[in-house]
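Mind looking over this structure? Questions follow.
A protein chain is absent from this complex, but the other protein chains hold their places.
Right, chain A next:
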């Protein structure tokens, strides 16, 4: 196995997918010769040619519209939106087109081969438009899958599964840890299942649930809580849509408590959906109200980024509130 950071793991996944299947094409703003602003697509154009890895004009609705058509033709597009914040010009194409293509045609046509990659989240001093976590907007749209890796190993395995899955996948990459997260990644081909959560650590007093770049904070907060004698079970959701209700409810049935952390604002975030479902399924198992530790309901700030974001301390306090309820 090789040591890779998260970007290198994504690059490795793209090379694997493009080598394996010549229908795979990678495109977006600056992804060609330059390799993308974060260099996730480095050297792909050299290896696979300009026809399979190319720059597009600066048009998010165009990129996704084009990708939809390409996917419906039978090619395998991996489209990059440079920042999750800039996905909204493509919102109509994703929500009204990508997601409904198979359904509206009765299964005659589909854009199932499409994967949309985009960096998301804060922590890089990016301000309003380089920091948002847009997963909940898309989780309200039947027909999409939404996947968020937390480390290089997951990034490669989940991205390969996403590219090969017969449904359109929105693949959100935690950009704060693009280079910070380094780990062992197999150089060969492997896949991780979509829709399955990962129980990172077992515990008995409370279930901590998050995804992507929040996971590091969960582990840190759990360490703090353990010192206070609180045993935490940590679950990485990995897939937002569909999500692994069984793993989560099984854990909550055991611990009796649930804390969900997300970077996105509190109101109508995906944590709300999880809370409602767990409340219905595990009502009699719950020892305390389900806790949500989230971003504030403000636009993402610049100077107050650290204060705004959920972190290990906020999660730690949330754990104590829940356990002491």
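Methods note: contacts are C-beta pairs under 8 Å (C-beta built on N, C-alpha and C of every residue); 3 or more make two chains touch, one makes a residue touch a chain; residues count from 1.
Convention: contacts and distances are computed from a predicted model.
Engineer: Name the absent chain as its UniProt record does, using one of the following: "Multiple sugar transport system substrate-binding protein", "Carbohydrate porin", "2-oxoisovalerate dehydrogenase subunit alpha" or "Hydantoinase/oxoprolinase family protein".
Structural biologist: "2-oxoisovalerate dehydrogenase subunit alpha"
Engineer: Using the document's definition of touch, tell me which of A:7, A:25, A:53 or A:116 contacts the absent chain.
Structural biologist: Reading the full complex, the residue touching the unseen chain is A:25.
Engineer: Of A:97, A:135, A:173 or A:311, which sits in contact with the chain we cannot see?
Structural biologist: Once the missing chain is taken into account, the touching residue is A:97.
Engineer: Touching the absent chain in the whole complex: find that residue among A:72, A:115, A:133 or A:214.
Structural biologist: The one listed residue touching the chain not shown is A:72.
Engineer: In the full complex, which of A:112, A:212 or A:265 touches the chain missing from this view?
Structural biologist: A:112
Engineer: Residues of chain A in contact with the chain that isn't shown?
Structural biologist: Touching the missing chain: residues 23, 25, 51-52, 54, 56-57, 59, 61-75, 77, 89, 92-93, 96-97, 100-110, 112, 142-143, 145, 166-167, 195, 242, 245-246.
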